[in-house]
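Encoded as structure tokens, here's the structure I'll be asking about.
Here the complex is missing a single protein chain, while all its other protein chains stay put.
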Amino acid sequence: MKRTIFPYLVLAPLILLLIVFLVLPILGSFVISLLDYNPLRETGNTFIWFDNFKRLLGNELFGISFKNTLTYVFIMVSINLVVTLLIAQLLTTLSSNKWRSLFRVLLFMPCVAPLAAVSVIWQKGILPTKGGLLNIFLSNFGVAPINWLGNASVLMPSLLIVSLWADIGYNIILFISGLQGIPQDYMDAAKIDGAGPIRRFWQVTFPLLGRTFSYVTAMTLISQFQAFAQFSILAPGGGIARAGYVLSTYIYDMGFGNKDMGFASAISLTLFLVILVVTLIQQRVNRVDWGY
Amino acid sequence: MRKWTRKTTVDLVLIVFFSVFCLVFMMPYVRMILDSFKTRVEVMKANTFFPSKFILDNYQSVFEKTPIWNWFLNSLCTSTLVTVVMLFTSSIAGFVFAKYSFKGKQVIFWFIMATMMVPAQTTMIPSFLIIQRLGLYDNLFALVVPSLVGGFGIFLCRQFIEDIPDSMVEAASIDGAGHMRIYFQVILPLIKPALSALAIFTFLGKWNDYLNPLLYLSDTRRMTMPLALSFFTSQRQSDIGAVMAAATLVMLPVTAVFLAFQKQFVRGISITGMK
Partner (left out) sequence: MKKLLSLFLVLMLLLSALPALGEGVTTVKFWTHINEAWNASYEGLIAEFEAANPDIKIDYQRFPYDEFEAKIQTSLMAGSAAADVYEVWGGWMLDFASQGVLSETPAQFAADLENDAYPPVLGALKHDGKYYGAPVEFNIEHGAMIMNKKLWEQSGMPYPTTWNELIEDAKKVAVQDGEAMTMRGFGYANGDTLIANFLALILQQGGQYLKEDGSVDFNTPEALKAMSMLVGYTADDHINNFDAITNGDVQGDHIMVALDESYGCIRGPWVISDLEQTYGLVMGVDFDYIGQPPFFEGVEQKFAAETGWSLCVAKNSTVQDAAWRFVEFLNQPDVLVRHNIACAQVPPRKSVAADPAYLAGAPYMAPLLDKLQYSEFIGPFNTDIIKSYMNQTFMALCSGDHSEEAVKAALAKMTEDLAQNMKIY
């Protein structure tokens, strides 16, 4: 199309909004991270330059939450991808459209609920040691009650279960549509070659799903790094032995609990950097030939 | 014939498997709804699955102790407004990026993309200070204005508009259609699926937002639905029946909308993954 000023007219207000509500806050966050900053006071917010970042090094709680965040995201994304892909594959195999959409709808339902509500239901109804549905269920198999939120080695798995429950619906839908987009010819050809279902999956389905897979991975990664509600409700203050402390809750506690906003900003910028790096790595690793 | 039988068996096994799986999967919902009809003591005792008697006290207490209708309206207004504007900004920006060439296009596009990766925690505090300087603190517009443009929407729309043949746009242009007319009459009708997907994501995200209302609004009457939960879950209170009732009420509207429009939901979400 010929050159006009139309694009600039359209984009100017949008970019202005983005600048005010995204770029300025990021820059602001950077400036704050260089300050000894308490927004309550009018004076005394002095520049301490990189002291807040220096404090990160060797800070025990930062170390713990950094490690927990990476562990959580890595395990969460892996399990999420495997489980959702498996469910999607099974649901695609199902030949009844009616049943498939019923299951798909049910599995997606938690995704429309606020995570805060989901977390509260799990906290009050499912996970309690005594009277929680999970322990009641397990007791049928002779399992002694487990303290899901009060045992340092079980806390993170509990959080993973809650997050998975709340989140798998999206990816199941995405994978089902990805799987349905694979031309049947490829499958038939592989079948004729005598490939079993597992080999067919690895040699045909998986490579052809590359694009969906890459998209799903990136989206899940980015959103899980920022997971907040379930951690703040199920593991306040990091929970037992701080086993459920992640960067998002640590930032909130430092900023609003300790009122140390400079330090909180330094952590949040670190989180941003981590997300950026991990996403870039993921994009490299998952680089696929688009289209078939 | 044998193949047909095998397929039926597979189907049957899958249906049974997923029925059981979904039953277990739905348990938190079942628990929530059943507990919301129990008395305080019965919920606390937690030794019954079904309420010994269905009572409405918990719902009554939510309606009496919180201005939940206000919150519902606030949620509805802000989420709808954001969604409508977001659809417009995303599609028109997507149109520009897909169909125009202009100086700085690549740079601006990638700049917008990069904004998607910024965690909310990074911008939380400075955003608050900006909202405050703009005089939007404790004003519902504080929930609206910052969310009117989003990288994801622009990206999604651009992908879809790129698929529209240039010839169609050019033909319209030759017929004397201006930029806006092309946008409204050629582009918009063709990207409806993408727009419905975007509408779903935006509306859900806004409806379920917990942190921003918490920070930006101070007057209880101006808050939004998800905050209803925290009114009954404080450390120093223990009214779990009311918590479950509040949770049920918070989830009800979106779940109802989802169930009513499930086909559109599923199609909309599927679409985002294919681009």
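Letters are used for the chains, namely A and B, taken in the order the chains are written, and counting of residues starts over at 1 for each.
The working rule: contacts are C-beta pairs under 8 Å (C-beta built on N, C-alpha and C of every residue); 3 or more make two chains touch, one makes a residue touch a chain.
Computed from a prediction, not measured in an experiment: that's the story for all the values here.
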item	value
Contact with the hidden chain (one of B:Met27, B:Met44, B:Ala114 or B:Val257)	B:Met44
Of A:Leu24, A:Val83, A:Ile146 or A:Ile182, the one touching the omitted chain in the full complex	A:Ile146
Those residues of chain B which, in the complete complex, touch the missing chain	40-41, 44-46, 70, 73-74, 77-78, 80-81, 84-85, 128-129, 132, 137-141, 214-215, 218-222, 230-240
In chain A, positions touching the absent partner	38-42, 60-61, 123-124, 127-131, 135, 143-152, 236-237, 239-242, 256-259
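Here is the rule we use: only the chains that are shown with their structure count from here on.
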item	value
Length of the line joining the C-alpha centres of chain A and chain B, rounded to whole Å	16
Parts of chain A lying in touch with chain B, wherever the complex brings them together	1, 3-4, 6-8, 10-11, 14-15, 17-18, 20-29, 32, 39, 90-91, 93-96, 99, 101, 103-118, 120-122, 124-126, 128, 130-133, 165, 170, 173-178, 181, 211-212, 215-216, 222, 225-226, 228-229, 233, 247-248, 251-252, 255, 261, 264-265, 268-269, 271-272, 275-276, 279
Interface residues, chain B side, partner chain A - complex	7, 10-11, 14-15, 17-18, 22, 25-29, 31-32, 35, 45-47, 89, 92-93, 95-96, 99-102, 105, 108, 112, 115-127, 129-130, 145-146, 148-149, 166, 169-170, 173, 179, 204, 207-208, 210-211, 225-226, 229-230, 233, 240, 243-244, 247, 250-251, 254-255, 257-259, 262-263, 265-266, 269-275
